[in-house]
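Everything on this sheet refers to the single structure shown next.
For this depiction, one protein chain was excluded, whereas all remaining protein chains were kept in their positions.
Then we have subunit A:
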Amino acid sequence: MKKKVCSVILSSIFWGSGQFFISKKKIRGLLFFGAQVLMLAIELLTGYWFNWFAGQIDYFDIGIYGGYFTKGLWGLITLGTTPGVGGDHSTLLLINGIITLIVLMAFAGVYVWNIHDAYKLGKQLDEKGIVILPPGNIQRRKAFPYLALFPVGVIIALIVFMPIVFSVLTAFTNYDANHMPPAHLVRWVGFQNIVKLFSVPIWSKTFFSVLIWTIVWTVCATFSTYILGLFQALLLNSRYVKHRKIFQAIYILPWAIPGMISLLVFRNLLNGQFGPLNQFLMDIHLIKQRIPFLTDPTIAKISVIMVNLWLGFPQFMVMLLGIMSNQDTNLYEAAEIDGANKFQVFAYIKLPLLTLATAPLIVMNLAGNFNAFGSIYFLTNGGPTNPSYQFAGDTDILISWIYKLTLDQRMYSMAAVMNILIFIFIAVVSVWNFRRTNAFKEI
């Protein structure tokens, strides 16, 4: 039998044994074997397997007697069997199950690497009759990135990756206010929630109304700030302006002041009952009745966009000023010599160039506004409440609706369905944006 086949067979049963016995690479073999021992030790020592082997347990219930891995997977599949305090805590089981799965995948990775390594060394032995490994310092250099990235990897897996998986899986359960662990168990319900979102009228109506407003808001919020930012930048750059620095310093303030504070200030400024803006407009006899800036469905939508304009235009203005100062003016002069008037120079040369330079920023802004929780929640709370919506107000965008569903209504499963939809949307836009740029090709 070929040595590589032998080596692979040995290593697939006892990790590293192919390397150890066939290729005589003892340390390498022992390290792989160590990983296998570690995995088995975790399982055996955390469970009651020995008691079972000794015949002390008649019926082996994995949920009670299983080790770390078997119990984790059992929890992931069943989500618990005994409800109540002291029983099974479904969401905890789900989390532990996901972590178990991640750890198991890491071990599976080591296993595959072990077999691949056994094959490689065996092949070398078949072809050359001897196994020569690179010198120690090169091996260490190869291992360095993995070792250095290990802690970061663990943090990301636990704090970023695990919750995302949890959130995706929650969409397929009945986790809500009526099924709160530990008093109740959570169950897998398959695609029931997704079907519910699209087939139950109040859900689908709310979803599509909120989605449409989210898109309208995203587009209006981004382009209104872009246009005003562009306009102010062009004005500031005009040769008639004196004291340019002072104006610029003032215009930057809305960007510099923490957004949440500005939004809460506007919430009070525009307050329909006591707000000073209404008071002022009445005092100068411009209006007779107070305007419900934040409580009328249509006016509230306009207010939200206008306040966002106040907050958002400085960013585009600063970015565009930066681009303008780096631009080559020869192009404009050449066009003027060729007989183009000022408007033509602007419309056909300057504007396209600026838009091209700011395109990535606009896309990033679109993605940001799509999820601009604060701009809505701090200003209107999503209100005014719309009774024909399912727990949403007229100015609620998807993300603030999800927030309400999660925090106020505890409808975790329905919120999770929306999470998935939002994620798909953002991911598609971002990947598309990202692939246009060069970074992707350079990795």
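Definition applied: contacts are C-beta pairs under 8 Å (C-beta built on N, C-alpha and C of every residue); 3 or more make two chains touch, one makes a residue touch a chain; residues count from 1.
Assume contacts and distances are computed from a predicted model.
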Check: Missing chain's UniProt protein name, "GrdX protein", "ABC transporter permease", "Acyl-CoA dehydrogenase" or "Spermidine/putrescine import ATP-binding protein PotA"?
Finding: "ABC transporter permease"
Item checked: Of A:Gln56, A:Ser238 or A:Ser388, the one touching the omitted chain in the full complex -> A:Ser238
Margin query: Please identify which residue in A:Trp203, A:Tyr332, A:Phe373 or A:Phe391 touches the non-displayed chain.
Written below: A:Phe373
Item checked: Sole residue of A:Leu149, A:Ala183 or A:Ile302 that reaches the chain not shown, by the stated touch rule -> A:Leu149
Notebook entry, point to check: In the complete complex, which positions of subunit A touch the hidden chain?
Noted result: 91-92, 95, 142, 144-146, 148-149, 151-153, 155-156, 158-164, 166-167, 170, 175, 232, 235-236, 238, 240-242, 247, 249-262, 264-269, 271, 273-276, 279-280, 310, 315, 318-319, 322, 360-361, 363-364, 367, 371, 373-374, 377-378, 399, 402-403, 406-407, 412, 415-416, 419, 422-423, 426-427, 430-431, 434, 437-439, 442-443
